[in-house]
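Missing here: one protein chain of the complex. Every other protein chain is in place.
Chain nomenclature is as follows: A, B, C and D, assigned in order of appearance, with residue numbering initiated at 1 for each chain independently.
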Amino acid sequence: MDIVITISSGFFLLMGSFLCFSGGIGLLRFPDFYTRMHAVGVTDTLGAGMILVGLMILSTDFLVFAKLVMVLLLTLLIGPTTSHVLAKAAFHNGLMPRGLSTLEQDNNKVYSTSNP
Amino acid sequence: MLIAAIIAIFVAMILSIFRGVVGTTLYDRILAVNMFGTKTVLLIALLGFVMGRPEFLDIAIVYALINFISVIGVLRYSDTNQFKHTATDNETVKKES
Amino acid sequence: MIAHLPILQVIIPLMAAPICLMLKRTQLVWLFSLLTSGLAFAVSVLLLQQVMTSGLISYELGGWQAPWGIEYRIDKLNAFLLLIISGISTIVLFAAQTSIEKEIPKDKHIYFYVLYLLSLTGMLGIVATGDAFNVFVFLEISSLSAYALIAMGKNKQALWASYQYLIMGTIGATFILIGIGLMYQMTGTLNMYDLSQRLPEVAQSRTVFAAFAFVIVGVCLKLALFPLHLWLPNAYAYAPSIVTAFFAATATKVAIYLLIRFTFSVFGLSFSFTTIPLQTLFMALGLIGIFVASFAAIFQSNIKHLFAYSSIAQIGYMIVGFSISSVTGLTATLLHLFNHALMKSAIFLALAAVVFRVGNVQLNSLRGLGRQMPLTMAAIVLGGLSLIGVPLTVGFVSKWYLLIALVEQGWWPVAGLILLGSMLAVAYVWRIVEVAYFKEPVGPPIKEAPMSFLVPIWALVIANIYFGIDTRISVQVAEAAAQSLFGVSL
Amino acid sequence: MVVVAIAIIRMKDLFAVVMLAGIYGLLSASFFVAMDAVDVAFTEAAVGAGISTLLMLVVITMTGRDEKATRHKPLSALLIVTVTGGLLIYGTLDMPYFGSADAPIHNHISPRYINDSMQEIGVPNIVTSVLASYRAFDTFGEVVVIFTAGIGVLAMLSVGRRKEDDEEIASINDSMHEQHLVIRIVAKMLIPFIFLFALYVQFHGDFGPGGGFQAGVIFAAAIILYTMLFGLSTARKVINQTFIRLIAAIGVLLYGCVGIVSLANGGNFFDYNVLASDAIAGQHLGILLIEWGVGCTVAAVMIIIFFNFAGRRELYQHNKHSQNKESS
Partner (left out) sequence: MLMGLLNYWIVVVLMMSGLYIVIAHGNLIKKLVGLTIFQTSVFIFYISMAKIEGGSAPILADDITVYSNPLPHVLILTAIVVGIATTALGLSLVVRIKEAYGCIEEEEIQQQDNDQQAESKAEEVA
């Protein structure tokens, strides 16, 4: 039983940390804001979730377990929300994705007519 | 295993600091702060387990909340005209790409 | 209840502040704060009496023994300071209601009184406590309320002055915090008495030296000692007049108290004055401060600025007395503390009356005021004479003691310089006299100040003269306090 | 951390500076966790990374975000900084090494806190027992400091509310809220949870990290979140200014009254032993009450500060708006 716990938690933790790490790399290396956000948003939520699940498997106390569940719920709720708002705000305020920047003028026009 | 995870997260934190410092656009910085916050939550949860004091999780919850609130705050207040994406910012983006 | 006097001293104004917030009418708030301040004054009188008869009082907060809990430790020095602060505050508050009517918007009067009481609390707390960290906490209470009070001034310069004060004050407080941290690091205690017992063991270490340096620099920032004085003139000049009267008389005194407390009681005389060339340093800074500030005062056109610079000069005198490090020198400093509080609060209150009637305190709007507001201007002139140190005023007494102390040590040149400094005071006081009495009045006739000003002003002026003639009480207390400080450390 | 600090020195864009200051706060908080100072980390995270960053942001929206390239006095500043830093490093040379157990601070006062506080006070969290009982007066001072700050901000920033502004501001807010649908729903789910959590922190302070101050900040944070998303005027309808001012005053009074009652019962100020028949029970009662006092004041003052800043901001926006109208 012990070995199962160790192995499974280890698996989750390693996966989680790998995801976080790659998210960090993505944040640093990707070319523009939206791709960076993609890297962070996706890996962060999953990575954090994985690490928390790994810790949950390790935990022995019920209270600790409950708190971990709470943290997990919070990250699941908050992570995507902030990503969503962030992207929306960035786009709303006129930051164009890379490659679209040539179409900037048109886009702005479309934007301003469609959104009073 | 926990130690390995801590190191990985630590590295990710450092990377996000770099993004925060380099920035180029406002939203990159916000993103970096956000990511930094989530990483801190994880780091503290892990540290609690390493030190054998899982009471630390309370702090992790607070961090998650504060992180959320501050990102919302940033966005709410960056929505004014003052923070409209300026022409100079766009230029730097173009140059980069 | 007698046993609880030390804590009551601080807790009365403290508890009154939030209660003020609940009262509806400003009239009521004023009466209430006046009452509170008067009560605090009564407590301080009782405390001084008790200390003079039975010696040191120690009060353990929370019932925990001293190095573990926080201790209030009242000796003669604190009791003396407590008396000055609460007394001045009470007298100044008399005039507050009339004065702020014209200077602060109506809806902010309540906040003014609350902040005033909090500031009083902070100062009393700094003086009464025997715990190094508690000093920091109360220092911040008094300074935060001071920033807010200064920013209430009606000119926009008040805001800028307050901001500058905030930056300087916070740096000073943080320096003190670093100093306390280093001391704590070396001794493991925060209680002042305990510190003084344990510091000599580690006195040779470089850490203690650094701690000393940080505490002294931090206190000097608050004190506005010469090179660090830049925040003071503007802060005093643009604050509401009543606030100026209160702070000029008390705030720097509290800083001087801290300086004396840390050098004499905590670090001990031998460390402060033999290990480090503090004597020469302070002597030099004090003298330069006297001259630079007095010269600056001569060229001011705003009278509040003028007297603010004069305050810096007076701080110089106190520092010189302090740096002599003999009983007489310290007595002179303490006397000057008391006397300066009396004369400066009288002068600034009179200026508050001028502001109330005239609207500003530019030198040229004072033309002919000597005939229109005779009582007020007479008070300013008497205060000015006291600043110069004319016999029969309090200023004379303290300068006399200062000179005696210098001569005792055989430092004739310094004594000469002090006399020269007083001559400069003549120059700037004369400018006011000239304008007020020998120029024709301009503009519409101006009435004498209302009674709510005249009573406290003249109470202070009479005290000025009374303590200048009958020096027994003040000298006795100051001497006893100075002796007890040397008794502890030697 | 050094990197962040230096980056802040170099940065001209105030917005970035504030963001980095937020990161700095989070970093130092993580450091506090690593140094075993859980309560401090708790507070620093809520304050350094949360509240103060928010306040700075609000101010920046009013004052503009660019730092002008002005003539600095880098040389004299550098001189002062080097002298001070040199003095500090000189001072550290004789300090006990980092983490060594035989340093004086670990051997003089603190052993009593660690060894005896359980018998004397009966609270497992030593930080709470020192904070609330041994050094209760410091904490009282702290509450008064925050109260002073609240009054100071009120004295400087409070604006009389005018009716005609409300509509316009409300319309501005409405247009803004269209975009915020998702967050609003999420926030609605979160806010009750935050309140619950604040209560948990308040009561759990005896056993784990937390206590009145932290709970107060969290509570205030929930209100601030609400205000940001639903507009100031809506939030003001829920909690009005006079009421919140009253709460702040009551917090301080509650704290002080605990002391006064202990005076009346024949003990010294803040001597909780006399509050109940049994010393330990008295300590528990005392700590519970003063934690409530702290919590009330802190939450109230934080809300006051935020409301006043936000109120000023709306006024500012409104003025700008009307100016634009006039000029066009």
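The rule is short, and it goes like this: contacts are C-beta pairs under 8 Å (C-beta built on N, C-alpha and C of every residue); 3 or more make two chains touch, one makes a residue touch a chain.
On a predicted model such as this, the values are computed, not experimentally measured, just so you know.
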(Q) By the document's own contact criterion, which visible chains does the hidden chain reach in the full complex? (A) B, C, D
Q: Could you tell me which of D:I105, D:I191 or D:A276 touches the chain that is not displayed?
A: D:I105
Q. Hey, which of C:L177, C:A296, C:I347 or C:I432 is the one touching the hidden chain?
A. C:L177
Q: Touching the absent chain in the whole complex: find that residue among C:A3, C:L28, C:I167 or C:L392.
A: C:I167
Q: Please give every residue of chain B in contact with the chain that is not shown.
A: 51-53, 55-56
Q) Of the residues in chain C, which ones touch the absent chain? A) 133, 136-137, 140, 144, 147-148, 151, 156-157, 159-160, 162-163, 166-167, 170-171, 174, 177-178, 181, 184-185, 190, 301, 362-364
Q. What residue numbers in chain D mark contact with the hidden partner chain?
A. 1-2, 5-6, 8-9, 14, 17-18, 21, 24-25, 28, 31-32, 35-40, 43-44, 47-48, 51-52, 55-56, 59-60, 62-64, 67-68, 70-74, 76-78, 80-82, 84-85, 88-89, 92-93, 95, 97-101, 103, 105-106, 109-110, 113-114, 117-118, 124-127, 130-131, 135, 138-139, 141-142, 145-146, 148-149, 152-153, 156-157, 207-209, 213, 298, 305, 308-309, 312, 316
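The rule is simple: only the chains that are shown with their structure count from here on.
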Q. If you tally contacting C-beta pairs, which pair wins, C-D or B-D?
A. C-D
Q: List the centre-to-centre spacing of chain C and chain D in whole Å, with centres computed as mean CA coordinates.
A: 31
Q.
Rounded to a whole Å, what is the gap between the Cα centroids of chain B and chain C?
A. 48
**Q.** Multi-partner residues of chain B (at least 2 other chains)
**A.** 30, 32, 58, 61, 65, 67-68, 72, 78-79, 83
Q: Two or more other chains in contact with one residue: find those residues in chain D.
A: 179-180, 183, 190
Q: Spell out the part of chain A that touches chain B in their complex, as residue ranges.
A: 6, 9-10, 13-14, 16-18, 20-21, 23-25, 27-28, 31-33, 36-37, 40, 44, 47-48, 51-52, 54-55, 58-59, 61, 64, 67-68, 70-71, 74-75, 78-79, 81-82, 85-86, 89-90, 92-96, 98, 101, 104
**Q.** Of all residues in chain A, those that touch chain D in their complex
**A.** 77-78, 81, 84-85, 88-89, 92
Q.
Per the contact definition, I'd like the list of chain D residues that touch chain C in the complex.
A. 87-88, 90-96, 103-110, 112-113, 133-138, 141-142, 144-145, 147-149, 151-152, 154-156, 158, 160, 245-246, 248-250, 252-253, 256, 259-260, 263, 267-273
